[in-house]
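With one protein chain removed, the remaining protein chains of the complex are shown where they sit.
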Amino acid sequence: MGHKAIQYAQFALIAIVVMTWTLTPIYHLLVVSLTPVQDSFAGKLWPDRPTLDNYVTVLTQGDYYLTNFWRQMANSIFAAIMTCALVLFIAVLASYVIGRMRVRFGGVVSNLALLTYLIPAAFLAIPFYQVMGVYQLLDSIWAMILAVTTFTAPYAIWVLRQYGDSVPRELDEAAKIDGATPLQILYMVYIPLITPAMIAIGSFALLHAWNEYLYAFLLLNDETRMTVPIALGYYASDDDSPWPVVMAMGLIYSLPPALLYYSVRKYMASGLTSGGVKS
Amino acid sequence: MRRLATLALAAIVLGSLSVPALSQDLTIWWVKGTNIEEDEALKAAVGTWESETGKKAEVSFFANNDVTTKVLASLKAGSPPDLTFSFDYDLAFSPTWAYDGDLVDMSDVLMPIRDEFQKSALDSVYLLNGTTGKRSHYAVPWVQMTPHIHYWKSILEDAGFTESDIPDQWVEFFHFWCDDVQPAAREAGHRVFGLGQGYSTVSNDPFFNIHIWLNAYGAQVVAPDGTLRINEPEQKERIVRAMEEYVRPMKNKCVPPDAANWTGGDDNVSFINRKHLVEMNPTLSVPAAIKKADPNVYLNEIRTRPWPKAPDGSSTPAMVSVKQVVSFTSSANIENAKSFLRVLLRPENIGPMLKGTLGRWMPVMPALLDDPFYTDPADPHIYAMYRQFTETENIPFPHAYSRHYAKVMAERIWGKMLGRIVLDGWTTERAYDELAERMTELFAE
Partner (left out) sequence: MAHVTSSRPDVYTPSGPSLEVTWGLIFLIPYIVVFALFVIYPIGYGVYLGADPAGYRHVFNDPIYYRTAVNTVVFLLLAVNLKMVLALALSGFFAMPHWWVRVLGVLFLLPWVIPHVPSIMSIRWMLNSEWGMINNILWDMFGVIGPAWLVDVKLAFGGVIAVHIWKYLPFWTMIFVTGRMAIAPAYYEAAAIDGAGGFAMFRYITWPMLRNLFITSMLLSIIWSLGDFNSVYLLTGGGPIDRTNTFATLGIRYSFQQGNFEAGVATVITALPFLVPLVVILIKRLNARVDH
């Protein structure tokens, strides 16, 4: 019993240390967002006069900086959904060919995808920007959607292909014997079987687009066309920002991905690990 | 799942139909104002132009560093805005752009109204084009600025001093704030530092400040004919001296430590929140922000003043930087940009617009100064700025003498050198050596 108690004390200690480390910055975000703007610099553990005014300001676009908040929120949502759709569309088809069809070039495509997966996105930012200029896509939300798609699709292909390997091929064969075309097999056999992985990778793409900073910052200019993280970055670098309001905005923006993540959590771990780094 | 796939496809098709129309008659990228009034004033001028011409313009506002980033990138990609304004152009980029033939010659906009402008402002945009070998007006002078000093009168008095105690000699002035007022103010319960002298590589402010110091100590880095003088022994001695004096307050803990990382706005934030007593800023952005928040503080608690007398007793000139609006040869709508400029530069448009900045900038058109807004002695800040410009000698920054100096600014090597001394503990000589070497390299490029 004594041994058990010591063990529990050890666990509790680990839990306290880990949670303090993990939650302090998020707690701080919350505290600042609850602080009245004129007390921005109080740096208190808990504000003397906590208020929800900053949230009201954000939600009602009640500050000069926030004139386009809902517009930017709509842009974020649009970008996230489009990226998710594009990534799934590309990756389902490609993973089906690479993993399930008897074609020679599948392996080459697979390696090319892996290669893209392994290039740090920040390294390609400079030429990527130029190329978007050539395509006349600068300052269009599509530039950002395509950028995130480019860097997420390879991972998606990889994950779906791995997941697909665990699905029995006999089903394909049976369908083939019944005279199904590859399109029908894809539609009626493959997609239903890999749905859990699609949910995982779709959420991954969605989160990526929602959170993207570097490419969105470089590619989007106009306040009515940018996504929320870029707007946040702009306010942060401006002379005289109302920080508590900016923090409230950041916290509001953090809620959807947190909710999404927790609602698909059981697919995430198995879905992502099956492709990412399973040994 | 089948439904999901159909939905996804439908979404893609729908989405591709909603690509926004990108064609505009005029694209403008401008520095976001400290106050909403600044941006509204520009938008109003744009509205006037739109209704006069029936064309459509799009204005985007960015923080200063961001507009520079955006313009550099878009220029490289061949799709720059038609018209743009940032605080950095005259100091860091226009001389290089003009030399490379990237800037639109604005002579046809400026010459018909040249009498409206102060001569020094027109001179400052008369830049050399390396491809043609000729000089011309490659930018439109928009406003001008010179570094000012602000201080907290209220905290000074809390600390037991009066304004008449402030010395007007260089060394004594800074000594007073660091060694007399700072300890006394802390004694009186203020958690403050004496001086808000930045030394970061992200902000322009240290660049301005160090040149004020260099000038005060008689150091000349670039001669008016464009020769680099930094390696001359006599200049070296003066530069090292100025640098030593500049970093002394930092070494003596008279400057907030975070000044090493300050952006152009962080020093404002620190001063406005009473974290330091003396602020050095090239525009009146601090008083403007305070005026908006609390006019009483603006009138009664803070003050703006010129620089103290140089160590040799001579008066300190106003070092002036004229801010520029530019258009690029690769811009899509150069003629529309010029047509808008003609509207913007009408006194009835630019006048209210500059007042809309709450007096943050000094106009470059003398006629606009004939206005109680600038000349009313009851205003402790705008009037102080007015006097600083009109009652002392105006001299330019070294980039006016050599286009190479723009690269010195772009690389922020002065800020880097100050950091070497303060953060790395280098001797001033060693930091000077690195600075001189890099500057010589940049001039040779």
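Lettered A and B in written order, each chain numbered from 1.
Keep in mind that, in the parts below, a contact is a pair of C-beta atoms (placed from the backbone, for glycine too) under 8 Å apart; a residue touches a chain by one contact, two chains touch by 3 or more.
Since the model is a prediction, treat every value here as computed from it, not as a measurement.
Across the entire complex, the residue among B:Lys43, B:Lys236 or B:Lys275 in touch with the chain not shown is B:Lys275. For the chain missing from the display, the contacting residue among A:Met82, A:Ile141 or A:Ile157 is A:Ile157, taking the whole complex into account.
Considering the full assembly, B:Ala260 is the residue among B:Ala260, B:Ile302 or B:Ala436 that touches the omitted chain.
Between the chain not shown and the residues A:Leu34, A:Met73, A:Ala147 or A:Leu220, the one that touches is A:Ala147. One chain is missing from the display, and on subunit B it is touched by residues 65, 68-69, 72-73, 75-76, 93, 200-202, 256-258, 260-261, 263, 270, 273, 275, 410-411, 415-416, 419-420, 423-424, 434, 441.
Take subunit A: the residues that touch the chain left off the picture are 11, 14-15, 18-19, 21-26, 28-29, 31-32, 40-45, 89-91, 93-94, 96-97, 101-103, 105-106, 109, 111-116, 118-128, 130-131, 135, 146-147, 149-150, 153, 157-158, 161-162, 165, 169, 173, 176-177, 181-183, 186, 207, 210-211, 213-214, 218, 229, 232-233, 236, 243, 246-247, 249-251, 253-254, 257-258, 261-262, 265, 269-270, 272-273, 276-279.
What we mean here is this: only the chains that are shown with their structure count from here on.
By the touch rule above, subunit A contacts subunit B in their complex via residues 40-41, 64, 78, 81-82, 85-86, 88-89, 92, 129-130, 132-134, 136, 138-142, 187-188, 191-192, 195, 198, 218, 221-223, 225, 234, 237-241.
Considering their complex, residues 1-2, 4-5, 8-9, 11-12, 15, 19-20, 22, 29, 32, 34, 36, 58, 60-63, 65-66, 69-70, 73-74, 76-79, 263-265, 268-269, 272-273, 275, 285, 289 of subunit B touch subunit A.
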